[in-house]
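With one protein chain withheld, the remaining protein chains of the complex are depicted in position.
On to chain A.
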């Protein structure tokens, strides 16, 4: 009976899981903290954005942000951009791009395998002679040979892409273990949606080599949306259409997602390799180079640079730009860029303000937004129908990009991390940590169901049959007919039931007040019509308010520039009536001379039909439900 108080605290040992976002240029790690929220953690260098770079320098191996500066002087032995090569054969890798790091070569022994050749220093062999030459007295034999050199020997190491990945992942897991103080049992790794099976398999085996079990390879759209689902911004409908913008160093990924009560699927997605933040960097490098030459009269040719000195200068500038971009993202003021001894021993310090910055990279912003608009058009949506934009990637933290989205037709009501104010200070919308946090949330979910049967686990694999379902193509809802609604519009009050692109089965409860008129009748009926509607956009052009023409003002240039203002509005068009339902209002009450009641409507949809159930609700229980089934 007498249990000692401290001894019985033996909790079930939950598996320790982490979420890893493995980007091409940067990776991040997230864990679930004590409050049950996902948290992006910093590695031992204090970096939350861990550069995907591995550098070999003599006997040392630098991994992460320490490897990046090696690109200046030790570029031949520094490996970057290796993630995108995972699972690719050597022959499939494009070789026309300018290379600023260790070149990809054909593996000398394995056929068609991409590898890197790096120069390293091997530790010298032991100076003692081999054990076979032993004197009888069991002491080291005297040797006539001179003692071998104890310095390390230069050697070459061939390392495959998968080995580099494994090396890098191991360091990530080590960071997580150091942070948690526990062994990491499993991880969910975020991969881009274009990752194919071979790339996934290669990543999985690399992770296994690094000693971590991959619970799931999570699509980046899923990871991004999961944070938005789990920790939604206030005022966001649980049924929404979101646009996920992942602006990465090597490519732009866009997804239009349907989020319906937490279930999500990609309505459409696009991948643009020709839009990336490398372009932003290049533009900025050019900008600062011009300024450097103007200030110091030292000639510097970059992008492309040919001379070694120029190449190093460019590499230094690119490293320094990272800081500049972060400053621009974080604060509204000007950001500086300083490089010591940029070229010929001349230092450089320049600054750029927000406006200038946005001007320089305007073309990149515009191409991102254009790609998004194209994608939306492709799936038959308008910017008006996008409720939320989710940004992913360091460059998506640039406020200029968000502003461009709003300038190009996205309505004010669209919720972005910037309008919700969740970007700064590592908020929930922080594009740099979002994916890792999403992965951590998913990892926690998978860890919780670890003890459940195999069927459920199988459902989380990509080929699961449970993932394939039907979705509605059109919006379905109820129209409450109105006496003098006119011919335009829907002819009554619209109540949304099942939005378009909703995976089935689906259920929704709605409650609203009803006005039943002022006359006292025997029986009061509330009519409902179930309609399938199509969503459209009404464009109204409003002429700008005419300026009073002043006498004597002759030049008309300015007036011509003023365009008609476009006002876009969502509209619904009736397509097909599915059914009708009448609810007898028995619990109506008279308020201010009008009869009123409150009705709860349940929409229950599966792939075989819709059930519409409506019932009165009041303080004294619910009324008799009326329902129809539509197949």
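The definition used in the following text is that contacts are C-beta pairs under 8 Å (C-beta built on N, C-alpha and C of every residue); 3 or more make two chains touch, one makes a residue touch a chain; residues count from 1.
As a working rule, contacts and distances are computed from a predicted model.
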Among "DDB1- and CUL4-associated factor 13", "DnaJ-domain-containing protein", "Armadillo repeat-containing protein 8" or "Nicastrin", UniProt-listed name of the chain not shown: "DnaJ-domain-containing protein"
Full-complex contact with the absent chain, from A:63, A:80 or A:221: A:221
Touching residues on chain A - with respect to the absent chain: 1-3, 5, 7-12, 216, 218-219, 221-223, 225-226, 229-230, 238, 257, 261-266, 438, 441-442, 445, 449, 455-456, 459-462, 464, 466-474, 476, 480-483, 492-493, 495, 501, 503-505, 507-517, 525-527, 529, 532, 576-582, 599-600, 604, 607, 610-611, 613, 624-631
